[in-house]
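Quick one: this structure, given as structure tokens, is what I'll be asking you about.
Missing here is one protein chain; the remaining ones are kept as they sit in the complex.
Our next item is chain A:
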Amino acid sequence: MNEHQKQSEMELEEISVLLIEDSEPDFFIIKKVLSKVKGTRYRIEWVDNFDAAVQAVRKGSFDVVLTDYQLPDGSGLDIIRQAAETNHHLPLIMLTGHQDPHIDNASMDMGADDFLPKEELTPSLLSRTIRHSIFRKKAEQELRESEDRNRELAEFSSAVLHNIGNVLNSVNVSSGRINRTLKESKINSLTKTRELLETNQDNPTFFTEDPKGKMLPRFLMRLADILQSEHNQNLVETEKIRKNLELMKEVIKTQQTHAKHGMELEDLDLREVISDALNVNMAALMRNRIEVQTLYHNDIRVQAQKVKLTHILINLFKNSIEAMNEVPEGSRILTLELTQNKHHQPVVMIRDRGHGIDPANVNKIFDHGFTTKQRGHGFGLNYCYKAMKEIGGTISAQSDGIGKGTAFMLTFPYGSLFDGQSNGFSS
């Protein structure tokens, strides 16, 4: 480091300065002051009017801007305001003849980094001010970048939680169902039957004469059916729980590998992924009496990260279900269409007949934090947008307006289509 500093001192560090100053004598004074600074060479570009200054700020690449307060066609404050808007990385220092605290404050408010009275200019003060303002701008920039990184991380974490929450809901429903089946199980009837048989052990005519005994074979057959169906229901629900836990495990694994972007692309059958996502939302679909229609024109395979794609679909299905809350029960239809566009790219269309989107908001719905739900967070669609981008595809929304339903279109970059000519793939 030290050696590097020495070296750069020997070679003379160069700082390019844009000087906005309408009086030529002042320009020479400042130029002279700057030339006396040891160790640094200042390359000065001088402009003497407002328009030229604005243009220079816009296109030039300067390390720092020094501007006079008074200009014939505008004030230095306006320049500072303009410059702060067009290029907020640029350090701005206001020079003025008057010492007026009002101007000082105003210029700082507009985005100036420092304020120097012309009569106090000395080589060391000016060079120190320039260095500090450059340094401060750089620190500000770094801070902003690190804030961006943190926000991104926070957004990602909230997406992970959001996705786990979706799946967890489905696990909750399944375990509730199992619990209810077990609680209401007819298994107790078997115990009672056992007691009945025990008390009639020595009665040889129990099955032929006793009214209870005569009914017993039919009763047992029916009980067997009921117990079998209870058992099957539990099997179905435990299988769902197992699948959903697997999904959550993958979400967490994704989170851990996010930093490395280490998610592997898989060759996926879109129909399978759609089915997984439908199953996660199945309880809600049935509770809300939503009719699911699918139209699959081809079996299209895409290259994508399975977990991401599943969550995109889970989020979109969930939105559609919620969007149809206020639609009369007979008209709640969710349609999924799997097709290709004219460029032979695989397309998934998800249509609902819900409350639709205000045309003014169609472009905003994918922004982070944008939501029309009373209790929404605005993560869902933003996650979909980003995840779809990472897969290499796009997501877009169409709606004819409020009350006309919404269609989401997922377009994938490429896929392989198995038409009549391709070989195999059936089991």
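Points to keep in mind about this one:
We take it that a contact is a pair of C-beta atoms (placed from the backbone, for glycine too) under 8 Å apart; a residue touches a chain by one contact, two chains touch by 3 or more; residues count from 1.
Throughout what follows, contacts and distances are computed from a predicted model.
Remark: of the listed names "Tryptophan synthase alpha chain", "Response regulatory domain-containing protein", "Sugar ABC transporter substrate-binding protein" or "Phenylacetate-CoA oxygenase subunit PaaI", the one matching the undisplayed chain in UniProt is "Response regulatory domain-containing protein". Contact with the chain not shown here comes from a single listed residue; of A:181, A:339 or A:361, that residue is A:339. Only one of the listed residues, A:35, A:105 or A:275, touches the absent chain: A:275. Interface note: of A:54, A:268 or A:290, the residue touching the hidden chain in the full complex is A:290.
Mapped onto chain A, the footprint of the missing chain covers residues 225, 228-229, 232, 235, 269, 271-272, 275, 278-279, 282, 285-286, 289-299, 329-330, 333, 335, 337, 339, 351, 405, 407, 418-420, 425-427.
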